[in-house]
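A protein chain is absent from this complex, but the other protein chains hold their places.
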Amino acid sequence: MAKKILIVDDEVHIKMLLEQTLEELEDEYDVELFTASDGEEGLAFIRGEHPDLVFLDIMMPKMNGYEVCRIVMEDEGLRDVKIILLTAKGQEVDRKQGLELGAKMYMTKPFDPDEILKVSKDMLGL
Amino acid sequence: MVARWAIRVLRGILLRGQGRRNMRRCYAMTPAGGRGIALLLLALCAVWGVGPARAEPLAGGAGSYVLGMSADFSGQSRGLGVELYRGSVAYFTQLNRNGGINGRPVVLVTLDDGYQPEPAIRNTIDLMRRGDVLCLYGYVGTPTVTRILPLLGGGAGTAKPLFFPFTGAQPQREPPHSRNVFNLRASYRQEVAGLVDRFVSLGRKRIAILYQADAYGRSGWDGVRRALAAHGLAMAGEATYRRGAGFDASMDEQVRILARSRPDAVIAVGTYAPSAAFIRDARDAGLDVPIANLSFVGSENMLDLLALLGRERGRDYTGDLVNSQVVPCYEDMSLPAVREYRRAMDAVNPGPPEGAGPCPAPSRYSFAGFEGYLNAVVMAQVLRVLDENPALGLVGAAESVREMDLGIDVPVSFGPDRRQGLDRVYFTTVEQGAFVPVGEARWEAWRQ
Partner (left out) sequence: MRSLSIFKKTGILAVVLFGVVALLTSALAAYMLHDRMVAEYVSKGTAIAQSIAGASQDILLNRDAATVQAMIDQYLEIEGVAYVFVRDADRIVVSHTFVPEMPARLATLAEPEDGVRVVGMTVESLGRVIDVGAPVLAGVAGYVHVGMSKELIMRYFWATVIRMQALLFVALLVCVGVLFVVTRRISRPLQQLTEYADRLASRDFTADIELTSRDEVGHLGRTMRAMARELARLFTDMESEVNKATGELREHMVYLSAIIDNLADGLLVVSPTGAVSVVNPAMREFFGLGDKDYSGFSAADVFPVEVSDLARAIRSCEGVIQSAEIPLAEGRIGMAVGSSIMVAAPVARCLGGVVLVRDVTREKALDQLKTDFISTVSHELRTPMTSILGFARLIGKKLDSAVLPALGDNPEARRVAVQVADNVDIIVTEARRLTDLINDVLDIAKMEAGKIVWHDRAVFMGDVMHQAADATRGLWSAKGIEVVIEMEDDLPPVRGDHSRLVQVLVNLISNAVKFAPRGPVTCRAHLDRADVLVSVADHGPGIPASAMDEIFDKFKQVGDTLTEKPSGTGLGLPICRQIVERHGGRIWVESEVGEGSVFFFTIPALVARAGTGDIDDACRAMLPEPDSAMLMRLPEERNLPPLILVVDDDPILGAYFTELFEGNGFRVMVAADGEQAVVMARDHMPSLITMDLMMPGMDGRTAIRCLRHNPFTRHIPVLVLSALSDTATPGCDLSLTKPVDDRRLVEVVRALLLRKDVRHSCLVLGDLDDVTVEGLTVFCPDDTTFCPPQRIWSHVERGFRGLVLIPAELAEGIDVDLLARVPGVTVIIMPARTGRGKTI
């Protein structure tokens, strides 16, 4: 079964960057990429598709990443979803809050595409 | 130092108490005398007058016969003194009116001694020194007369005899003083002996005596003692009072002492005021035995006091009283002397002597006055003898009076050994406010 990776970001460029970075995995492994442009959309997808890995931006319209992370982690059925928080904020409180909510990782923008690939592989066990 | 001072003070007190005048006399007599004890002894000598009495010849000559009289005109016994004086004056006045003693009047010079020895001695010395005074006459009182006796021998001037003192005491009736004294009245010893004999004969053997604490009282006391001893009896009780006590003095203590001896009769040797006080207190205390008084008491004065008291209290204090007298009762008109006396008193009615103290209204007649009158009668007789026979001297003249009839049924005689003219004692009692002779019935009423 194909692994599902969801990218949630309102920034189109970032979304594109991540998509293009992760396309590599799509080519090599059985991985499907999905994107969402805001928190609600992302949450709906997570609930519907149960992705294996989610890159979740924090600052988003409608529903921010923390909220999404919290809701997902409170859901028994979704708890195995691995969430990597992406943020431009970089403040310590943000990092702490995110990890406390159950996110597996916290990545600060700007990030290196290679690093994204590496992390994704680790997370998905590829 | 203090002790020495104290001695000095004491000596002063002693000397003063002894009588300054006597001391002066002593100095005069022994100008070179010592001090201290010697002075004291000399003073005593002066008092007693133990020196020999020399009979001085009378100055005689024309002029009056002056008699010196010192008596109580102001003291407790002034009633006696005044009455005695008046009785004498009544006679002498009539005598002088009738030409006196062969033309020479008899003059009575009076001095008041207040019944006190000291003034009496002073008066006597004055009289002794006066050349015009022939003799002493009519002294009143035992304590006074007893004390002046030593002066009579001439220790303080010319020796002058004393005639008819108003006292029944014994000293002037006995040697040595009897030489210088002529008594007319019976002695107290005779008076009390009469009373005692009467009471004993009436069965009243327990006889007590109240007496004045002086020579007078002692004379009475001595008399009672002797009289009782003659019956083989002793005094049931005795009590004294101080001379000078008045009617207002309380005699309760004396009454208590005498009542304690349960007497059958009481003989009081006193003057009228204390005697009356004793009678009053005795009667008030329920002591109802007969109470006898001597002549010296001044019977009329005593009766006046008791009568007055009786009127005030509505009680008769005059019952059961016996008064012994040495002259007959002046109410006994059977006697010529009484009649003359009363006539003389009525005629002359002499006043009290000059300088006499306030006196109750002079009695018209009295035992004392009667005695004074009788004294004057005898004195006039003595002066008559002297005037006719000056060589006898006054004493001699007096001693020559023999069996003289005074008009009282009893003659008077004097002699070298007889210095008392009368010996009879009369008993009177009070009946209806006046003295009357005690009748036999009356005596029987007191029989016990």
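First chain written, first letter: the chains are A and B, and each begins at residue 1.
By our rule, a residue touches a chain if its C-beta (ideal position, glycine included) is under 8 Å from a C-beta of that chain, and two chains touch if they have at least 3 such contacts.
Given the structure is predicted, the values throughout are model-derived calculations rather than measurements.
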{"item": "Touching residue (missing chain; options B:Ser77, B:Gln190, B:Thr240 or B:Gln420)", "value": "B:Thr240"}
{"item": "Chain not shown: contacting residue from B:Arg185, B:Lys205, B:Arg218 or B:Arg419", "value": "B:Arg218"}
{"item": "Which residue of B:Thr146, B:Thr271, B:Ser295 or B:Ser366 touches the chain not shown here", "value": "B:Thr146"}
{"item": "Sole residue of B:Gly75, B:Pro171, B:Pro263 or B:Pro328 that reaches the chain not shown, by the stated touch rule", "value": "B:Pro171"}
{"item": "Where the unshown chain meets chain A, residue by residue", "value": "11, 13-14, 17-18, 20-21, 59, 88-93, 108-114"}
{"item": "Residue numbers in chain B that touch the chain omitted from display", "value": "2-3, 6-7, 10, 13-14, 17-18, 37, 40-41, 44, 47-48, 117, 142-143, 146-147, 169-171, 174, 213-219, 221-222, 225, 238-242, 253-254, 257"}
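Rule of thumb we're sticking to: only the chains that are shown with their structure count from here on.
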{"item": "Chain A-chain B separation of Cα centroids, rounded to whole Å", "value": "180"}
